[in-house]
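Right, one structure below, let's go through it.
A single protein chain has been omitted; all remaining protein chains appear in their positions.
What follows is subunit A.
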Amino acid sequence: MAGLELLSDQGYRLDGRKATEVRKVQARMGVFAQADGSAYLEQGNTKALAVVYGPHEMRGSRSRTLHDRAVINCQYSMATFSTAERKRRPHGDRKSTEMSLHLKQTFEAAVMTQLYPRSQIDIYVKILQSDGGNYSVCVNAATLAVIDAGIPMRDYVCACTVGFVDETPLADLCYAEESGGVSSLALALLPRGGQIALLQMDARLHQDHLEALIEAAMIACKGVSKVLDEVVRQHLQEVSMLTAE
């Protein structure tokens, strides 16, 4: 009869989080040996795998070569088993092309491409399980993979979605919240400088609320960046212990 109550009067969301709380983030770096860099990241129930190759020489059409910086090539895909309903997902459909483009733009802003002219960096991201916030999880996973590949970046790129319910911004929406008719916004941030790498929203939202929403997204992104930083440091420690032996 009544729809879902996304935010209760007591300030709790469907899954027990408060409005500003991000889902639990867990990650591992260097999951594959053959790729130059790889990472696996879980944000709540959304799970993504990111793999990076490069920088290497341009492959395929050489005409795309840039003489002052590297080309970033992104490919986004979803596993057939990633959602509740099993569905074949062909390559190059509209949604994943768009997502690939967004990822590309995000990483062009973060990776120091001018260090590798005439070369190419490939970033492949696959969603293994989807529970909302696919874009942000991909960005976060890819960041770790790029770091694992040893490609210099200006900063971590951290992304997070924010929704707007009852005059309150909700950080890091899960699938139930995303499908509940909430206007949501995705933001990728370089947290240290506070620069925005990408801001994307395709819902209706009153202009007055935009600032509050971006503010909330930035805070959430900074929270994610702390977790990623910890993961990287942990990984380095493990690696250095191995090499010390």
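Brief remarks on what is shown
Everything below uses one rule, namely that contacts are C-beta pairs under 8 Å (C-beta built on N, C-alpha and C of every residue); 3 or more make two chains touch, one makes a residue touch a chain; residues count from 1.
Throughout what follows, contacts and distances are computed from a predicted model.
Taking the options "Archease domain-containing protein", "Exosome complex exonuclease RRP44", "NADH dehydrogenase [ubiquinone] 1 alpha subcomplex subunit 6" or "Mitotic spindle assembly checkpoint protein MAD1" in turn, only "Exosome complex exonuclease RRP44" matches the UniProt protein name of the chain that is not displayed. Considering the whole complex, the residue from A:C174, A:L187 or A:V232 that touches the absent chain is A:C174.
Among the residues A:D15, A:E57 or A:D93, only A:D15 touches the chain that is left out of the figure. The chain omitted from view is touched by exactly one of A:N45, A:T65, A:Q105 or A:S119, namely A:N45. The chain not shown here touches subunit A at positions 1-2, 5, 8-10, 12, 14-17, 21, 23-24, 44-45, 84-85, 131, 174, 176, 204, 206-208.
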